[in-house]
Structures are given as structure tokens and as C-alpha cells.
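Complex shown without one protein chain; remaining protein chains in place.
Order of writing sets the chain letters: A and B. Residues in each chain are counted from 1.
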Amino acid sequence: MKIPFPWLTRGLFVLLLPLLLSSCASTRSTDGLAPGQNHGFTASQASAKEWWNTPYPKVFDASSLKPQSFIAVKGNSFVTEDGKSFIFRGVSIADPGKLSMEKRWNKGLFEEVHRWGANTIRLPIHPLSWRKHGSEWFFARIDEAARWANALDMYLIIDWHSMGNLETEMYQHVMYETTQRETADFWRRIAHRYRDVPTVAVYEIFNEPTHDYIGTGAYSLGKSTWESWRNMLETYIDLIYVYNKKAIPLVAGHNWAYDLTQVGHAPVRRQGVAYAIHPYPQKARPADPSRESFFAMWEKDLGFCCG
Amino acid sequence: MKIPFPWLTRGLFVLLLPLLLSSCASTRSTDGLAPGQNHGFTASQASAKEWWNTPYPKVFDASSLKPQSFIAVKGNSFVTEDGKSFIFRGVSIADPGKLSMEKRWNKGLFEEVHRWGANTIRLPIHPLSWRKHGSEWFFARIDEAARWANALDMYLIIDWHSMGNLETEMYQHVMYETTQRETADFWRRIAHRYRDVPTVAVYEIFNEPTHDYIGTGAYSLGKSTWESWRNMLETYIDLIYVYNKKAIPLVAGHNWAYDLTQVGHAPVRRQGVAYAIHPYPQKARPADPSRESFFAMWEKDLGFCCG
Partner (left out) sequence: MKIPFPWLTRGLFVLLLPLLLSSCASTRSTDGLAPGQNHGFTASQASAKEWWNTPYPKVFDASSLKPQSFIAVKGNSFVTEDGKSFIFRGVSIADPGKLSMEKRWNKGLFEEVHRWGANTIRLPIHPLSWRKHGSEWFFARIDEAARWANALDMYLIIDWHSMGNLETEMYQHVMYETTQRETADFWRRIAHRYRDVPTVAVYEIFNEPTHDYIGTGAYSLGKSTWESWRNMLETYIDLIYVYNKKAIPLVAGHNWAYDLTQVGHAPVRRQGVAYAIHPYPQKARPADPSRESFFAMWEKDLGFCCG
């Protein structure tokens, strides 16, 4: 056997690694992955101990679903592939991990929501739940949700269900604790696996940003501004778009997804983005609870976003 | 039941989450918390598996203590509420976790220190010990310490007992390993729980900053300067003050809390801050060990801090 022969010039190494012993060579590409370079091992694992043979993540097979239109942002509307305006009428169910523990994760739940007239189901995935169950378990649940929703011609909102300040990594409750790194890893995996799936339409990047710890005061979760938060959101959007340009990133402002006042002059500098607002009753209400007063306040507080 | 109806303008979502299924709605605020928004669950846990019902942290009930003056920084002195100068005469006991394992954590220890004439007890909390025992266990210990000290009219110094470079997160020993994030979380919890408690007077943010790994050389724990360290200290002070404006943040310089040479021209830019110095004998000593020589060296090395 000829031995590997390293060239040397100005301390320049060439390590020609013999496959026989190499720890980073690959014999074939992995199924379900885009063609490309893969330096990992891809043989099946003889045992879980073989960390070097842990399988690579797979892409969801969109061809196994019935045809469904991709939804896109156009101007101030959502539109179907044939240009029709579309409105997401959604219900946010509980965390798939919670529902599974309560034996309530099943197609019947989706059918019930469908009967209510909703065309969308929101899956709030709590970081703590994500870690407890692991990505493999969660992808099995999201796959089920995609098949159930697709069969009902409904859409899914994947919601990274945290509350707090992702910039300082301080949160409102242990179930919301995550990191910038874990959040990027989550969206990278979601965007990679469901990149071809119209049913998984909306990526809600971070449920409710706030720097106020359950009302203890501004910056009680550390500093954050719309500008700094917007920069972070754009980083996640860029990452998502590398994998899936058809995803609809859904972004939110501070005050638990209530404050979008700065979007008017400082919008997110990416195309195809949607904004979320969570107008809990205690946030603001008109002096008299008439429909007219409600709309007047709505226009004042949010109308500028909707021109 | 009427279904939630989302408004849509320029990809703007309004998700009105039905309480029935919502994973992020709350029906009442948590006990012991400042009034304010609370999107977490607060019902008691049916089992530890119910991660979504993990209770929120509570505030220590200061009314259960006997009256004791808050201590504040005024000019170059500490003062009581009625303006009298106050001197902390303290003893640093061992880590509550270590003392508990050795069956030496009891009121008798506090009484003994009190007999020595000390009016202050320092609790050095090692990050490793904090993680081993958890915040719940540690708060139970600090609560005991607060009651024991209060009964003796003594004060506590809470000391985040790490040694190393928090900026690069490299440390002198495994027992000192922490992160910027864990340190912020620690102080946030301390300042939230003991915000009304005069007994818990001093918050020693980071015991001994150093970029020298047990004498292996400057920057052997990575880079750090007084300016960069001061910026980090100010971030923690800002966070603490959101919860507790009566706390006395205690800060230290490099060389294991010995070097304050730059404080003269570059002090911490916050009010009410105290400086710590750990003058171990090997650090510096006069040629002749007379009291006069000691004071002369003291004035030279630290006098500039004391004008």
C-alpha cells in the first residue's frame, strides 16, 4: 500500500487521509440530503454507542402529501400560488409534548379544530419540551401534524414558544429557557426537514419577546431594543431562507408580542416576512367597549403597519 | 363556541388564543410576585413531570424578620438609615453546600462568629455548588442565613464565589466554572427574592477576577482589561438595581481582587457601589514589617481609592 505523502511549503500541510483509518471520510452520501459533501459516517449504527455513525437528519418526503398550495406574502396580504388572497384563521393548541403526556395528541384534535372553521393550527414548541423529547421525537410529531393538517387542507404554524429576552438569554420561566445557539439549531433543522412542505407554512421565530420579567420592570431581563432584536431576527431569517425560501418567517415585537410601534419606520429588512401581534385584553382597551372604539384604537395602535 | 378570528393586514397576524387550549395563557398572577403580566401557568403541579406548571420563584417575606436598618453607600462610607456611619466587620464562612455536607451548617456557627465580634457573615457560593444543589435548596439555606443573621442583628454578603475570567469564561478550577448567563441568572434571582431584606445587604458580584491561571502568566485565561471588566460589572449592577435599588453591589479588580489601580481614573460608573480588596500577605509587604510601613504601603497602593 502506498503511504500518504504530505507536500510541504511554508509550513503547508497536505494530509491525504487513508480511508482505511480515516475518522472523517465517507463512503456514500446520506439519503434525503441534498447532494453535496458529507464528511461524516453514514453506515447504519451497530449500536447507540457508535456516536460516529449517528444518522444524518432526513428531509420530509413532500410527495407523500396531497397537493396543497404554498402560501406567500405579497404586499400586505398572504396569497396562494394562483394569486388568491389567503387569511390564516388559526388556533394555537398546546405543546405536542404536553398533549402527548395527556393522551390528547391525535388526529381527532385537528379534526375538531377544523370543525371550528380554522384553516391553521399553531404548534407551540417550548424549548424545555424540545430538549426533554429530543428532535427525533418532535419531528415524528410534526410529521404527524403535517399529515393530519394536509389531509384537512389546513396549514401549520411552527412556533418556537419562548418568552423573554433571547439577546441576554434571560426568560420568564424555565419552560422558555433557550439559547441563541439552540434557537438557530431549531430553525435550521425545521427549515431543512420541511423545506418542500407547503403545509408547514409559517415559522414563528420567537413567540413573545420581552425584557420585562413578569411585570417587575423594564430590562428586568436585561437590555434589548427593537434595533438589536431586529438584527437578531434578520440573522435567523437569513438562516431559514438558505434552506427554505418558501417559508413565511413570522416575527414579533417586545411587550410579549404587542409592541410593533417601531416597525413603521424600522421594518425588518427582509422580504416575505409577517408580523405577529398578541393583543391580550389587558394590554389596551377603549373607554367604551364599542366595535367602533375598538377599530379606532386598532387603527391608532397598529394601522400604520397595514398601509 | 365562537372561534378566534385573526385580522390580517400586510401579513399581520392576530392570534387570539382560546384559553381552553392555549399553552401560554394565565388565569391569575403568582403569589409573592410583583403585580404584572404572567403568561406562565401558576396552578400547583400534579406531578414533577408537569414542566408547564413549575412554580414561579417567590419573594422572601421581609415582614417575618425583626426590624433592621438598610445599609447604604454615602460618599466614602457605609451609613445606616439614620445616617450613622457603619463598618462591616465580617467573616467569610465556607460554602453552604460544603458546610451542609460536613454537618456544620447551623445557627451555632453564626452565633460563634457573632461572639468573635463580627457584624457580617459572607456566604461564598461556588457556581459548582449552586448547580449541584439547585436554586431551591440554596434559597432555603440563604433564607436560614438571613433569619439567623437577622436574629443576631448581623448582615450578609452574598458572594458569587468564582475565580477567573468571566469575559472568556475560563476559570481557575472546576468549582469556579460558570457563564456570563448563569451569573446574570444568579443575581437576578438573588435580587428578586431578597429585594426587601435589609439583612442581605451586600452583593459581591464576582469574588476574584483574574486572567492568570494559577500563576501561569498574564492572559493564560484569555484577555481581559479593567475597561472590559468594568463594562461587564456595570451590566450586572444595572440588572440588580432593576430589582433592588437598596442592594450594595461589591466589585473587585484583577489579580484575584487585588488590583484597583485604575479605579482612581476609571471608577465604576454607577452609584452606591463598594470596592473589595483581598490583600493576601504574599501580594505585597513592606521591607520592614512595622505598622507605619504597612500604612505607608496601604496609602500608596489603595489610598487613591479613599479620598
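Side notes on the structure shown:
Just so it is clear, contacts are C-beta pairs under 8 Å (C-beta built on N, C-alpha and C of every residue); 3 or more make two chains touch, one makes a residue touch a chain.
If you're wondering where the values come from, they're calculated on a predicted model, not measured in any experiment.
The missing chain, though absent from the display, is touched by one residue of A:192, A:211, A:230 or A:278; that residue is A:192.
The residue from A:60, A:78, A:171 or A:243 that touches the chain not shown here is A:243.
Across B:49, B:84 or B:173, the residue that sits in touch with the chain not pictured is B:173.
Interface residues of chain A with the unshown chain, by the touch rule above, are 1, 3-18, 21-24, 30, 33-40, 49, 51-52, 54, 56, 181, 184-185, 188, 192, 235, 238-239, 242-243. Residue positions on chain B in contact with the hidden chain: 73, 75-78, 87-95, 98, 101, 116-118, 122, 124, 126, 128-129, 132, 161, 163, 168-170, 172-176, 179, 207-208, 212-223, 248, 250, 256, 273-279, 282, 298, 302, 305-307, in rising order.
Basically, only the chains that are shown with their structure count from here on.
Rounded to the nearest 5, the angle that brings the Cα atoms of chain A onto chain B is 120°.
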